[in-house]
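Below is a structure I'd like to ask you about.
A protein chain is absent from this complex, but the other protein chains hold their places.
Let's turn to chain A:
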Amino acid sequence: MNNPTDRPLSTHLDVENPQNLSAYQSTGGYQGFSNALKISPQEVQQQVTDSNLKGRGGAGFSTGMKWSFVPMGENAPEHKYLVCNADEMEPGTFKDRWLMEGAPHLLIEGMLIAAYAIGADVAYIFLRGEYRLCATRLHQAIEEAYAAGWLGENIKGTPYTLKLHLHTSAGRYICGEETALINALEGKRATPRAKPPFPQVVGLFGRPTIVNNCETLCNLPSILKHGSHWYTQLTAGTDSGSKIYGISGKVKNAGLWELPMGTPAREIFQLAGGMQDGLTLRGWLPGGASTDFLMPEHLDLPMEYDAIAKAGSRMGTGLIIALDDQHCPVGMILNLLQFFAQESCGWCTPCRDGLPWAVEILTRIESGHGNQDDMDTLQQLCGFMWIGKTFCALAPGAVEPLRSGMKYFADDFQQHIDHKGCPHRQ
């Protein structure tokens, strides 16, 4: 990817010295939104649907399809909302932070396009509280955009009006779930809501609401600038466009790269320089803590939604976590489950009680006090907390590394039980 237009996200991205409004505009910024203003909201929706853009928050749902459920036209409700989900708290995920610190105007332009497409008049950025530098830079960029007439009443002489506000949260993983996020924005305890009604029809303050991930929104300006066909041509695989991929763990050079959708995982490992000296890769989570383990033999899989799903996992956020041979897989799974147990909102019983139970059992096994029955109970718990048994996707997400870890690292679990201790600590 030598042509800068092939890297629509990172071409505007500079974390050390982010582009201000004039620098952003002089490199083609706000052209996508200007193009959007010249066509109808429905046409913008159509372009985004044609581009085959899929949500980058983890679920991979078609963005255009999501928008299509919003009531449009004269009979639509007076107010509609757009919310940017920037509550990035998935362990091992740090891509939205990079985008917001490095290219705040890219996100604002993306939000303008999305808000125009669904006819929203108010938009919020729901930012996690820990990202203070993002907050400072976004505040600055929002002020610049208001002053230049990109936000506010009658944007650039058109009848379109949008107010954009930054909401900083105070740290809770469940706020990333879209209906919990809506409750949080309304000043309620952030527990998920029952669906239906879906937020597209009855969302924030009971009004039609779209919640899109930060990276998803950042993809919109280039789609509107270069067209949906161009966007689909960025990749050779089934998914369109470019994606921020990354990797963390004991690799030589952990980091983030913008690559075509469907880049093989091995290439991402190579960009990171491979594992640190003396370490071998034992397994990897393809897209954050809530995805199933994959093995070294899966490294040639393209990092796209269908291919990773066929291998039994999920692409999730596309940020890989690498497990090396010096760390205990049971210990890693325990750490992941501790996270989910702590961050469970407590609303439904399988999640509230099941996750601490799993942590208790894993702690026992890791410390050498586990037995065969514990393994059976863990298997049962994976069933109790699976999709359809819980109110939202948090507990099933926690089950993914647990069930796949028990499958791929069965020998490690057995060693803990047989030798009454963790082999990595002896």
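Throughout what follows, a residue touches a chain if its C-beta (ideal position, glycine included) is under 8 Å from a C-beta of that chain, and two chains touch if they have at least 3 such contacts; residues count from 1.
Operating definition for what follows: contacts and distances are computed from a predicted model.
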Discussion item. Given that one chain of this complex has been left out, which of "ABC transporter aliphatic sulfonates transporter ATP-binding protein", "Sulfide dehydrogenase [flavocytochrome c] flavoprotein chain", "NADH-quinone oxidoreductase subunit E" or "Metallophosphoesterase" is its protein name according to UniProt?
Written reply: "NADH-quinone oxidoreductase subunit E"
Discussion item. Using the touch definition from the top, which of A:W67, A:Y116 or A:Y131 touches the missing chain?
Written reply: A:Y131
Worksheet item: With respect to the chain omitted from the figure, which of A:Y24, A:F94, A:W150 or A:Y231 is a touching residue?
Response: A:F94
Discussion item. Among A:L138, A:L319, A:L355 or A:C382, which one touches the chain that has been omitted from the display?
Written reply: A:L319
Worksheet item: In the complete complex, which positions of chain A touch the hidden chain?
Response: 88-94, 97, 128-133, 165, 167-173, 184-190, 205, 246-250, 254-256, 289, 319, 321-324, 327, 331-332, 335-336, 338-339, 342-343, 345
